[in-house]
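For this view, one protein chain was removed and the others were kept in their places.
Chain lettering (A and B) follows the sequence in which the chains are written, and residue indices restart at 1 in each chain.
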Amino acid sequence: MTDSASHPASPASTQKAPPSRLREFWSSFKENRGAVIGLIVFLGFLFVAILAPLLAPYAPDTQYRDAQLVPPFWQEGGSTRFLLGTDAVGRDLLSRLIYGARFSFFIGLLVVTLATSLGVLLGVIAGFAPRWLDTLIMRLMDIVLSFPSLLLALVLVAILGPSLLNAMIAIAIVLQPHFVRLTRAAVLTERSKDYVIAARVAGGRPIRIMFRTVLPNCLAPIIVQAALSFSTAVLDTAALGFLGMGAQPPTPEWGTMLAEAREFILSAWWVVTFPGLCILVTVLAINLMGDGLRDALDPKLKRS
Amino acid sequence: MALLEIRNLSVDFATHSGQFRAVDGVDVTVDEGDLLAIVGESGSGKSVSMLALMGLLPWTATVTADKLEFDGQDLRTISARARRRIVGKDISMIFQEPMSSLNPAFTIGWQIKESLRKHTDMTRSQRQDRAVELMRQVGIPAPEKRLQAYPHQLSGGMSQRAMIAMALANKPKLLIADEPTTALDVTIQAQILELLTGLQQETGMALVLITHDMGVVAETVQRVQVQYAGQRVELQEVGGLFQNPHHPYTAALLAALPERATEKRLPTIPGVVPGQFDRPAGCLFSPRCSFADARCIAQRPSPAGPELGRALCHYPLIDGQPTGKESAA
Partner (left out) sequence: MLSFLIRRLATFIPTFIGVTVIAFAFIRLLPGDPILLLAGERGVSAERYAELQHQFGFDQPVWRQYIDYVIGIFHGDLGTSFSTKRPVLDEFMQLFPATVELGLCAIVLATLIGIPAGVIAAVNRGKFFDQALMSSALVGYSMPIFWWALLLIIVFSGTLGWTPVSGRMGLQYYFDTPTGFMLIDSLLSGQSGAFRSAVSHLILPTIALATIPLAVIARQTRSAMLEVLGEDYVRTARAKGMSPLRVNGVHALRNALIPVVTVIGLSVGTLLAGAILTETIFSWPGIGKWMVDSIFRRDYQVVQGGLLLIALVVMIVNLIVDVLYGFINPKIRKG
């Protein structure tokens, strides 16, 4: 087949084929009530993250010295000026939470992109590599996995220096072995199938076979893992922020906000409750969505 | 008095698309020491009626019957607890897949002795002795050693023998064998059947053999009950049934036996057992029956008398010819 012949054909086929698969996926995804709720909450959260400057009543770091630790509006002493109250230095809690959505979404996206691309690359290589290289990669992953993930991330941040970016890199490194294992396992089962052998016999270059022939058929479990890792990323980055090893104050990141609020747990419940609630709802929505994705994309993985 | 008496038993399953009637007004009678075969294709409801008797159907099933009596006890009104005292003791059952019917996590001996512990007052050593005796009875060599084996260490034939040993543990009055040889190698099948009939004679228990294989029936049992689409279509002594089947379905089943084939090509029964959505209004066999006419399609038949094998047919066969057709026309 010449280039000129294959070229016009490929855009047409890529335009035609996916919608039917997508529709099939959507019809089985929307059967799952929890997953749809998760998707709606997730989209709402994405909406808030994008439109934060328009939605937030105040800037996240403006301090109103006259209004420190004001309770939410429905409680005695609260006012509709600050709907969810203010923190210890008089910043509007609602505005900080809204801006916090930006961070969480950005964190999740970046960490998952990093972890997935690195993990899938290593996994495909391990799946196709000679035995020694495969063993080397997998042993390395075993080693990474024998440290509790949060501890390793903490130590990595200690090496790199505490900042939001370093926290995200550390978490991506800790997450990627799961992608390596998953991808390798999927590649190994696909590799021996007839269409791969056919591609080889037809003289396909190894790189092309690895990434164009085999990888697309391994995507379902990887996508599911990516969705579920999104929630781990949000959770662990918040945990690092909480321990003072992630985003640094005054960044309105939810975990960091919680850390700042710790000393007020017995006096001002709202500064503690709301950031955590945001983390919980976000993670819950992503997990609901991830469960639905898993059931819709890969019936074999269907567990619960 | 009959050991087991079932009158007009029906079983309905609740499915996503509505009710499905798997057993439709079936009668079964088993006397003490009886040897009955229930024959039919898959989907004829032969296993389901026996599972209903044992109380082993899932909660989606609704069981109704005019009479469901075992050994003088009404199983329709009995409490679950009281039923469990009968099931596994006086009635026991063995299944199609011996390998997966044994629990992989426990030894054979544990599983046999569990049954003894539940239903008898035997001491530990008595149970061990009884288990060894049972293993010997079903022809398993080196019983003491095999009792300590896990199911995956046994072959299919050995597993089915172990299942039989377990079923016989409490000297049941009735053993139901649900396609006990279907999953086994042909050479093993005959051994297991021989074992079952031998044990039946030895212990005097009644045996109900559920099978789809007319060949198995011929050499094993005394009476045969043929079921089709959840209904009993014929009941006869085995000799009479093979010589002079009264229901067209029985006749067709017999004609499909390789050893009875007269032509070069083996005859088959066209079509399949009706499912949930294609149940005919009249005789359920009419779409596949070579003798069917307008009456068969429109009207449900009622069973004939015992002299005609209670054939559920408008025109019961005698010597291969339909009867009563002229009078109806």
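For the reader, a short list of remarks on this structure follows.
Heads up, the rule we're going with is that a residue touches a chain if its C-beta (ideal position, glycine included) is under 8 Å from a C-beta of that chain, and two chains touch if they have at least 3 such contacts.
For clarity, every value in this text was computed on a predicted model and none was experimentally measured.
Every visible chain touched by the undisplayed chain in the complete complex is listed here: A, B.
Considering the whole complex, the residue from B:70, B:95 or B:249 that touches the absent chain is B:95. Residue-level contact of chain B with the missing chain is found at 54-56, 81, 84-89, 92-93, 95, 97, 100-106, 114-115, 118-119, 150, 152-153, 163, 166. Counting over the whole complex, chain A has residues 34, 139-140, 142-143, 145-152, 154-155, 158-159, 161, 231, 235, 238-239, 242-245, 255, 258, 262, 265-266, 269, 272-273, 275-277, 279-280, 283-284, 286-288, 291, 303-304 touching the chain that is not drawn.
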